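The complex appears here minus one protein chain, its other protein chains still in place.
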Amino acid sequence: MTEIGTPVRRREDYRFLTGQGTYTDDINRPRQLYAYILRSPHANAALRGVDFAAAAKAPGVVAVYTGKDIEADGVGGLPCGWLVHSKDGSPMYEPPHPVLAQGRVRHVGDPVAVVIADSLAQARDAAELIQVDYAVEPAIANAAGALRAGAPQVWPEVPGNICYDWHLGDPAAVEQALAKAARVVKLDLTNNRLVPNAMEPRAAIGDFDRATGEHTLYTTSQNPHVIRLLMGAFVLHLPEAKLRVVAPDVGGGFGSKIYHYAEEAIVTWAAAKLKRPVKWTAERVESFMSDAHGRDHATHVELGLDVDNKFVALKVSTIANMGAYLSTFATCIPTYLYATLLAGTYTTPVIYAETKAVFTHTVPVDAYRGAGRPEATFLLERIVDLAADELGLDPAELRRKNFIPTDAFPYQTPVALQYDSGDYFSTLELATKAADYAGFEARRADAARSGKLRGIGIATYIEACGIAPSAVVGSLGARAGLFEAATVRVHPTGSVTVLTGSHSHGQGHETTFAQLVADGLGVPIEQIDIVHGDSAKIPYGMGTYGSRSLAVGGTAIIKAMDKIVAKGKKIAAHLLEAAEADIEFKDGQFSVAGTDRSKTLGEIALTAYVPHNFPHDELEPGLDETAFYDPKNFTFPSGAYVAEVEIDPDTGTLEIVKFTASDDFGRIVNPMIVAGQVHGGLAQGIGQALLENCVYDHSTGQLLTASYNDYAMPRADDLPSFALSTHATLCTHNPLGVKGCGEAGAIGAPAAISNAIVDALKDYGVRHIEMPATPEKLWRAVHPQNMAAE
Amino acid sequence: MQKTVSLTVNGKPVSATVEGRTLLVQLLRETLGLTGTHVGCDTSQCGACVVHVDGEAVKSCTLLALQAEGRSVKTIEDVADGDTLHPMQEAFRDNHALQCGFCTPGMIMSALDLVKNNPDPTDREIREYLEGNFCRCTGYHNIVLAIKAGAAAMRGAPVEPHGAAAE
Partner (left out) sequence: MEMHGELRIPAPRAEVWAKLNDPETLKTCIPGCETVDKISETEFTAKVVARVGPVKATFAGKVTLTDLDPPSSYTISGEGTGGVAGFAKGSAKVSLDDAGAETVLRYGVQAQVGGKLAQIGSRLIDATSRKMADDFFNRFMGVMTSSDGAAPAS
């Protein structure tokens, strides 16, 4: 079998291409009601009263609930899944996060009341009749502003709005090294706030079966078991056995559908109260003001170099905006998924990072594709480029000079991680060759002749994926294990069902995982079914995020298959009257070594389920095995990207002339799917660099970009086609040698684009351009006399 | 304010009682159960809801159901020929032009409209035409390849075995 490494066409496509996918909003339950959520138009206001008498009497309305009802029923708040400690050892401040506001709203979009009616139109009409008495108070939207003396306080019990003040590394060693450095390069930069914008808006349907007492939640989630655990244990206090969470087809997640959201709890709770199914679907404007946002860092970075241009120390201070509440994994993003990556691909011997996480009157911020690693890569690759510029060096050469040598693995970084494998020289070589980096100056000169400013930019990246070894993350404050589970069920006639905890919402698991099983068990791919997304069917799994599905979820499948093969060998030994040690398994056949005596997997399976001739004294019947796999280490995909851009100085418009990516993802199971993941990541990274920006009015906390009128989504004609290549060094600690590919593009692209822009504008004395580099910003950069207007 | 609207959907006559404010997309999804047409925004920008009305691509979230009176609407459910995919659908599959699949129905309906008017579009023309169809997953790279391949198949030109998808 050669399934691994082939671009098998996706098995899920037929249903999506013909309109037969089943997304949450496509589901309707008998006697279903509709929920409309009334949200705060204010960023910070005391709730003096909610008068919903008229709404309750409106046509079709079945119920109106506010925070009071939630409180009266003892519904808990949304929990945060990661405890971070400050420098002084004190735990972070964890504010309550009620599912409907209680006494105060803290960001535009904070849910205030829910109207439940026979139709959505009736619910929405009735919501218009609710009178909320808000006592509006000053708000603060930006994190640096929230730290200033006298800033509005998001939580009165948190003076200065600091959730935690965390650090990693040895500050004294770094200060010493910087003091001795031949040169210290410094930069202040922001990592712009983004809205994930999966094309499918979030939706949830709560259902309650009076006969069995079972609650069912259909939801747009990347990880149904995590939702079941959080909602069951912390919010609604329901035993898992009575709570089923189903994540059907999900239209993209990118992180934003990891978290447990208020609406999931509201519909589940209301359905039980009303004994009828309750459905909620976000309008896009609600997605903008209720989906967890991403990024939003302000950072100061200093890089020290010695006389040989070797990096000697890195110091990074970051202010991270948490929003008004802590989303499920918010707290680990600007700490353990960020600072631990600051060695990048380099041998920098000492690193110190400190992060202040700050509350503001904004939507909570959490992981968005890349999560912490794009922020780390952006600042690192920007400061390295700036150093090359200040020293008059070729940025590729400076990088090579400081790369971790290919023979130095496993490599222990000064920021906790141990990289198992990598080869940064090869990916850089591949990318610069494909981009014709050497021939760039001629192209720059050509462009200049037609009045254009052309620039080239390199970025390398490393990420920690395959999240995560439970023991490691547990010691760092994670409140969950991060293993994955899989069941491989061989049916009596030899077809196979695989139950996996790794949910697929675009990644193509139904194909990639089937390839693994076809390869491992020698079963034709058509006879393999991959099941995911329903807590009632699959074993307890942790879900899809952090580019972990193949490295962790795939490995769990391999481990379960190993058990199948081991048991199959025992059965075959019995049937073939041979010693178990002599049985070999290959291409779906169990055979006695050195003979032509063999049994197919199907024959073994039939024997296992019709055990007339079966070693009952040694074995149980059946051929159905489950494995839980907890990774030993993170995986470390890496790569090098080269962007070439051309700017029209008269209009500030920018064209990406060429984008070249070379990645090391370890072994690749389906190159077609992997290329698609890279394309998508690059589009989001380029979107961050050039287009996307979530804007709040700083004085009022109003969200100003809450529709596609104002939030610039990357469109087809904003993007180039991409030139991709890969170079594999295998992961050393999982059987497949895979590393993960889902986030790479979003991690490496922003710095590559930004470096290319700064290169294009170098004659104008530009050191840095904040993202997104809109035509206006670029135009102002080449017309500095007009800078004042901003 | 309930009114009756009669139209043809996927070749079959249908009548339904709707409110004046009911959108065509709501009629399709909720009343007729044709959930292949999706809703991705509230400002008529994402294109997840594109259908054909009297042969033209239309964002079904911009049309009131009552405005479809007497018209003929075609949705993604009626593009394949029985179990056989339309060449454009086949091209999307062959070029891995879909991931989560949410934008896909709208993309295909738009692609068919483009190719009807421009049987051999260039990359640039495809990218410009797709301005009103957002995809958050694919970065559009493979969608452009798929539409080229689908267009070639539809005009009977030789199709390259498979595009960069297999790279």
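Each chain gets a letter, A and B, in the order it is written, and its residues are counted from 1.
Methods note: contacts are C-beta pairs under 8 Å (C-beta built on N, C-alpha and C of every residue); 3 or more make two chains touch, one makes a residue touch a chain.
On a predicted model such as this, the values are computed, not experimentally measured, just so you know.
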Using the touch definition from the top, which of A:Leu47, A:Val84, A:Leu100 or A:Ala127 touches the missing chain? A:Ala127
With the missing chain put back, one of A:Leu189, A:Ala272, A:Met289 or A:Leu778 would touch it. Which one? A:Met289
In the complete assembly, which of A:Val8, A:Leu33, A:Cys80 or A:Val108 touches the absent chain? A:Val108
Missing-chain contacts mapped onto chain A: 38, 41-42, 108, 124, 127-128, 285, 288-289, 697, 700, 702-707, 709-710
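As a convention for this text, only the chains that are shown with their structure count from here on.
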Measuring from the mean C-alpha position of chain A to the mean C-alpha position of chain B, what distance in angstrom results? 29
Could you pull out which chain A residues touch chain B in their complex? 7, 9-10, 12-23, 25-26, 28, 121, 197-201, 249-252, 254, 283-285, 505-508, 671-673, 675-676, 679-684, 707-709, 713-717, 719, 721-722, 724, 745
For the complex, which residues does chain B have touching chain A? 19, 21, 29-30, 34-43, 45-46, 48, 75-77, 79-80, 85, 89, 92-94, 96, 98-105, 108, 123-124, 126-128, 130-131, 133-144, 162, 164-167
